[in-house]
Structures are given as C-alpha cells and as structure tokens.
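To start, the structure under review is shown below, and the notes come after it.
One protein chain omitted, others in place.
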Amino acid sequence: MTPAPTPTHLPLPVSPSTRRSPLEQQRLNDALVALHEQQIAFNHVLGLKVVSAQAGAVRTELSMRPDLVGHYLYGRLHGGVISATLDTMGGFALMAALGEKFAHESAADVMHRFARMGTIDLRVDYLRQGIGKTFTATAEVTRLGGRIGSTMMRLVNEEGVLIATGCGTYVVS
Amino acid sequence: MTPAPTPTHLPLPVSPSTRRSPLEQQRLNDALVALHEQQIAFNHVLGLKVVSAQAGAVRTELSMRPDLVGHYLYGRLHGGVISATLDTMGGFALMAALGEKFAHESAADVMHRFARMGTIDLRVDYLRQGIGKTFTATAEVTRLGGRIGSTMMRLVNEEGVLIATGCGTYVVS
Amino acid sequence: MTPAPTPTHLPLPVSPSTRRSPLEQQRLNDALVALHEQQIAFNHVLGLKVVSAQAGAVRTELSMRPDLVGHYLYGRLHGGVISATLDTMGGFALMAALGEKFAHESAADVMHRFARMGTIDLRVDYLRQGIGKTFTATAEVTRLGGRIGSTMMRLVNEEGVLIATGCGTYVVS
Partner (left out) sequence: MTPAPTPTHLPLPVSPSTRRSPLEQQRLNDALVALHEQQIAFNHVLGLKVVSAQAGAVRTELSMRPDLVGHYLYGRLHGGVISATLDTMGGFALMAALGEKFAHESAADVMHRFARMGTIDLRVDYLRQGIGKTFTATAEVTRLGGRIGSTMMRLVNEEGVLIATGCGTYVVS
C-alpha cells in the first residue's frame, strides 16, 4: 500500500490572478507535445504519442511495430524501447510539473527552462513480457527540487497488465 | 498518475473452503512479525516494528534514535537505515503475498518457504531529509513470480512527507 | 579503485579434452553475432556491431546517426539508445560467459539456452553527454549463477570518455 501523496510532492499552486491564460497554457501543452513527438528524434523513431500533457497526469502511448521487437522468438517489446519510453516519461512529467511550478511564466519562458534538463540515472524493472498492441506510459513526480527531480514510471498494455516500472533522477535546471 | 492495479499484480484468491483458518492465519502473522522484529538481528538494531502484516497492506514503523543519525550536522536518518528499512519492507511484502498465494498451506509450511528468500538488487531514492520522530514504511508488490518478486517501497515521516522511495528485486524460492 | 577479479566471477574452465573444437567455437561466435546484429530487431535499428564475442572481453560498437539523437539542441545520443545498448551488452556478456561455462556443448545447444534469457532490471548512469562519432560498449560479468546473472557495463566514445555506466540483472535459464 502506498501512502496518500502530500502537498510537498507537487509544486505550490499559483494564484489564479497571476497564472498564464488558458490560451498560453494551450501553447505550452502544444510545445511540450511537439518537443516529445517530433524534436526528440529518437522518440519519433519509437512513435511515442502524447495523450495527456497535464501536470500530475501525463500519459503517452506507444503502438507495437515489428522493428520495436526485442526477443527474436516471442515478438515482445525490446527492453531498450521500454527503458527509452520510461526515461522520456519521467522527463515529460517533470516538464509538465515545471510548467505548473512556473505557472506565471509564458510558454516560451518555460520551454526555455528545458534546455538544460537531462537524465542523471534510471532504473527499469522489466516485470512481464512486453506483449500487446498499445502500451501506455505514466509517471509520478516524487520530488521536484530546484536542481534535481525524481520520478516513478509505469508501463501497461491495453489490458492493464503492468509490463514495467521505473525510477529516474533528472537535472531540472 | 499511476494506473489502477490489475489482478495480475497479486496472487490469485484461494477459495474459502481450502483457506487456512483464522487461527492459523494469526499464527502466520505472528511468525512474520517475530521474524522481522526479532530473528533478523539487524532489524532489531534498527528497532523496526510491524504495524500491519496483511498482504497488500504491509506497514512498518521506525522511531528516530541518536544512533540512527547519518549526517553529523543535521540529525537526520542515515541513508543506510533508510535502505535497510526499505529492503526489509520489500521482502516483508513478498512474504505476506506468498502467505496469500499459498493460503491453503499451514503457517509453518509458508514460513519454511522463506528460508531461501533474498534480495537480488535494490534501488533507493533519497528524496528529502530523513527528519522526523516516526517513520512509516510501506511496499507494493509489482510482481510475484515463481522464482522472482519485485516491489516498490515508500518511507514517509509522521507528517506524511515522502522521505524516500525504493525498488527491489528478490529471489522468492 | 577496484579489487582484482577473483576466479569466482567467471565460469570454471573446461578441460581442453572436452572443450568444443575451434570450428564449433567459431560457429557459436557467428551465431552470437547474428543474434545480436540481425535477429534482435531493435539492435538492428540501433546499428549495433559486435567487435568481440569472446567471453570476458565482449565489445560492441555503435556509430552516431541523426535518428539516434535525443536532445534537440545538442546532437547527443538519446538516453534510450544508451540504455538499450548497455542492456544488450549485459545480456551479450552473459551469453558469452554461458558459452564458456558450457564449453563442452555444441554451438546449437548453447544457443538453445538463450531462448529463456531476459533482463530483470537495469540501472543506467548517464555520466557525460553522448557526443562522439563511434561509441564502444563493454560489460563485465560480476556473477553468473544457475538462474540469475549480473553485469556492469560501460560506454565510451572514440576518445575514451566515459559516457555512461550500467548495472543489470538477468534471468539466465
């Protein structure tokens, strides 16, 4: 059993009066999606599609394809595809959280913050065979510090079977 | 955000007719508590106290003491105390899950299964300073296979602040 | 500083009289290379090339290409490419070690053993930016048990700069 998340896990709320407008928020979300789906070249190779860019509820999908197969006998996802997907999800969750932490900033200013982000280290647990048609990755921000952020990630298939989990540490500024 | 757990995460239920009696279940719980609090010598050094031995909801408490301090300036828990506690919690969660998986077996037979258990590897993320009076550790079984089990663990203080998380892989038979 | 490796890290030597012939060993090496470069589809996407399949000294090369880029500003390797490469290297080192442990078996019999291999969990440390033209991955078998194997991996660029390290745990039978 896991304890309920506390307010310290997530950035402090910004008062509505100083928060970026809904239009500007949409610009940020669109920029986040473009960054993950197009500008990170290898994500494009994997075919990752962002389903939700909302802070605290990020979600990405990945569709099975022959060239993502690892084990030559079983037609399951290559471990590297899984680790790349979970690595990306952790960073994505932190970007969305930073967008919330700096909710008074423009989309452009927030995007500028991501130039220095990077993964420090990553653990992946390959729990069950990566068999399925569509895989969904999620991530929880367990800490967003001034310099370092930490996340826990999960990958499930279309039947909800937990395929893999991960923990990542990232430089966030 | 984390997806809802699926039935594959936990052992299949045993039909009530073949399940061990409530008295025998209490014997198993008592044996689990004695194992963790007394027979594992180093847990006794740490002062770990089992709050719940129920499968799917294991919980242990640890009280702050001067000799558990790590950093000589700040009076916070030594990282080794945290990793030892989370390591133990992962194994404990798997023991409770095995008690449920083999719910038709006597307490003695289940306890006999634990003789070969051991940690294969462990990751700990030290998210926030280990400051507090009482720390609570929990663990989620993410996979219970025939030979290998995996868990995710959390440690919070008495105010619910998330101090550390962990991931562990264990030999379970 | 790392202590000198001990005999327990590697499989026991097989007496020359029962060891497979040089021709059969070449068949095994060729099969290992074909498995890693061709049959594991995602390795083929990455473009991994085996330089040495010798037990205790496995080595793989990876050439930089635009679609392996992660960070959209800096032209460095995607973390997922690095984790996939190190994951593969750990498994490859264990396969070569199994080929030595069962040095009396034919290449076909050894290859048959690999059908059940898989990564249990993996840690990757991204130490420096993945910048370079050619990357070399190596792996050390730290334990080869009957059921579980453990490895430590390294990735350097053509100037010998240490880009990343990893630790992996694998099912080996």
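In order of appearance the chains are A, B and C, and numbering begins at 1 in each one.
Definition applied: a contact is a pair of C-beta atoms (placed from the backbone, for glycine too) under 8 Å apart; a residue touches a chain by one contact, two chains touch by 3 or more.
This structure is a prediction, so every number in the text was calculated from the model and none was measured.
Student: Which is it among C:H44, C:R113 or C:R128 that touches the chain not included here?
Tutor: With C:H44, C:R113 or C:R128 as choices, the missing chain is touched by C:R128.
Student: Considering the complete complex, identify which of C:R19, C:K49, C:R113 or C:R154 is in touch with the unshown chain.
Tutor: With C:R19, C:K49, C:R113 or C:R154 as choices, the missing chain is touched by C:R154.
Student: What subunit A residues would touch the chain not displayed?
Tutor: Residues in contact with the chain left out: 120-121, 123, 147-148, 150, 167, 169, 171.
Student: Write the list of subunit B residues that the hidden chain touches.
Tutor: Counting over the whole complex, subunit B touches the hidden chain at residues 35, 39-46, 66-73, 78-81, 83-85, 87-88, 115, 118-126.
Student: Give me the subunit C residues in contact with the hidden chain, please.
Tutor: Residues 1-6, 8-9, 56-59, 123, 125, 127-128, 136, 138, 140, 142-143, 150, 152, 154, 156, 159-162, 165, 167, 169 of subunit C touch the chain absent from view.
Note that only the chains that are shown with their structure count from here on.
Student: What chain is most central when centres are computed from CA atoms?
Tutor: A
Student: Need the most distant chain from subunit B, centre defined as the mean of C-alpha atoms.
Tutor: C
Student: CA centre of subunit A versus CA centre of subunit C: separation in Å?
Tutor: Result: the chain centres lie 28 Å from each other.
Student: Would you mind pulling out the distance in Å between where the CA atoms of subunit B average out and where those of subunit C do?
Tutor: Comparing mean C-alpha positions, subunit C is 34 Å from subunit B.
Student: Can you list every residue of subunit B that touches 2 or more other chains, as numbers and ranges?
Tutor: 123, 150, 167, 169
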